[in-house]
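One structure is given below, encoded as structure tokens.
Every protein chain of the complex appears in place save one, which is left out.
Per-chain numbering from 1; labels A and B assigned in written order.
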Amino acid sequence: MMANKNKPKNDVFIIGVGMTPVGEHWDRSLRELALEAMTTAREETGAMRPEAVYVANMLAPALSRQSHLGALLADFSGMRGIEAVTIEAAGASGGMALRQAYLALASGMVNTALVVGVEKITERVTAEVEAALITSSDADYESIHGLTQTALAAMLMRRYEFEFNVPEYAFAGFSITAHANGAKNPKAMFRRPIKLETYQRAAILSDPINMFDAAPMADGAAAIFLARGDVLPSNPPFPPVRIDASATAVSAVAVHDRPNPLSFAAAEKAARIAFDRAKINQDQIDFFELHDRYSIFAALSLEAAGFAAPGEGWKLAESGAIALNGQIPICTFGGSKARGDTGGATGVYQAVEAALQLQGRASEIQVADARIGLIQSLGGIGSTATTHILSTVETL
Amino acid sequence: MEITSHWRIKKQRYALVGEVCPHCAAKIFPPRDICPECGDEAKDHYQFSGRGEVYSYTTLYNAPAGYEEQAPYTVAMVQLEEGPLVTAQLTDIDVNEPEVGMPVEMVTRKLGSEGDRGILIYGYKFRPVLETA
Partner (left out) sequence: MTEERDQRIMQPKSPVGFVGYGAYIPRYRLPATEVARIWKGGASGTPIDEKAVAGLDEDVITMSIEASRNALARAQINPADIRAVWVGSESHPYSVKPTSTVVAEAIGATPHTLAADWEFACKAGTEAVQAAIGFTGSGMARYALAIGMDTAQGRPGDPLEYTAGAGGAAYILGPADESLAVVDGSYSYTTDTPDFWRRADEKYPSHGERFTGEPAYFHHITSSAQELMEALGTKPADYSFVVFHQPNTKFPQRVAKTLGFTSEQLETGLLVPRIGNVYAGSALVGLTAVLDVAKPGDRILLVSYGSGAGSDAMSMHVTERILESHELAPRTEDYINRRTEIDYATYARFRGKLSQ
């Protein structure tokens, strides 16, 4: 039993994707946005009906007074009677919903599943959104002090700069790269490149984090249709994308409880397990959709996944290694910074974008010869990390 | 109105009472009953001195709901002299005054309240060490 524990009966594939633009969708409700993404993803499969729906969302109960999204979205999309549930792991909800779908399919108990991530940030004013977001931290010992996620990230960035003697503007490359890519993504929230000067003159949000070190949060929905190898449709319009590895781990929730606050231990663990399961290493990764909610997260994610040594993640941004044509492209569709962060849905956007890369459908932002992609979504200040490795399948 | 979650941990909040592990002597804050160092049970109360230094800090200008009236304020992670790292606001300090490594001491202050009718919530903050002649 133990020896086969990690080997699925059959591989799990992504056979349909859909996503709405990310932005301030004043006139679209949570369920309408979700339906749009779900419909697009299903259409790519020839309108297959999934046996299970996994919803990725973290803020609807707080911002929309709406919980129970599994039932709600199945109902609203005309799929009463199926299996449906919401998966919540703060900002990692997207990757976690994908993981749950993967586990269900790999176990053989479910044959097809639809993962839909949806978030409506604009239902409430900023202060209320901040208060809802900070519930992913330690309520008794962190949030009570009036923290925001930006403040926590700022404290990490300051300490990082202090310990590693990082030069001024060292993190600029992350947002410059994100915006360069986002400019060519019609679904991105921000579609203009930025210059170094823009970064240097940016207003401070919570020192030392400036406006370009923090991703904007907005509304959006993304969906992926998954099927196990033995139930794939024949003649699919696009090559199926295989999930080579799925892994997740948690670390201490409160940053102050971590033995080393400057290390994303959960991300490191999840990445290591994923590389292990896929039987590959960092050199074989063609692009990395990491969770750049903050530029410091991007640096720490690169370090955690083994692309840079501790304290050196920022150098990959400085050198351009993370650019579309670089050694390890990140945020190829703009990432959270330019495409926009959609809370619990981000992990699903990452999966959609990775699938599009692997299917050769990324057009102006295509990573040349993309064959293996790494996606990772983070919950809280990196307390939950979900990592997946996806790859192209030429023929079956 | 939120009452009980604050009431349960008033000793921790008012006076920085944590735990000491009877097995490996590690000082633990906040208390968690299982020692993070050696994994054994740790429930003996320990009174921290309140002295520490600033590990990192930042000033917030966009406060979450319920804290807008306090803005701007500075939050920090403080390394207590006994070892643990805790998160708290810095107080009695000017906006450009904090520095990584600055020695600070614990004081009990008002953390907030729920509107005009709710209870007042008190807890630890840290201030620059009071200069004595």
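We take it that contacts are C-beta pairs under 8 Å (C-beta built on N, C-alpha and C of every residue); 3 or more make two chains touch, one makes a residue touch a chain.
Bear in mind the structure is a predicted one, so any value in this text is a computation, not a measurement.
Student: The chain left out touches which of the shown chains?
Tutor: B
Student: For subunit B, enumerate the residues touching the unshown chain of the complex.
Tutor: Touching the missing chain: residues 10-11, 14-15, 47, 69-70, 89, 91-92, 94, 107-111, 119-120, 122, 125, 130-133.
The rule is simple: only the chains that are shown with their structure count from here on.
Student: When the centre of a chain is set as the mean of its C-alpha atoms, what distance in Å lies between subunit A and subunit B?
Tutor: The answer is 32 Å.
Student: Looking at the complex, which residues from subunit B come into contact with subunit A?
Tutor: Interface residues on the subunit B side: 5, 9, 30, 36, 55-68, 70, 73, 75-77, 84-89, 100, 111-112, 121, 123.
Student: Over in the complex, which subunit A residues touch subunit B? Could you list them?
Tutor: For this pair, the touching residues of subunit A are 126-128, 130-131, 133-134, 139-142, 144-148, 150-151, 154-156, 158-159, 162, 205-209, 254-257, 261.
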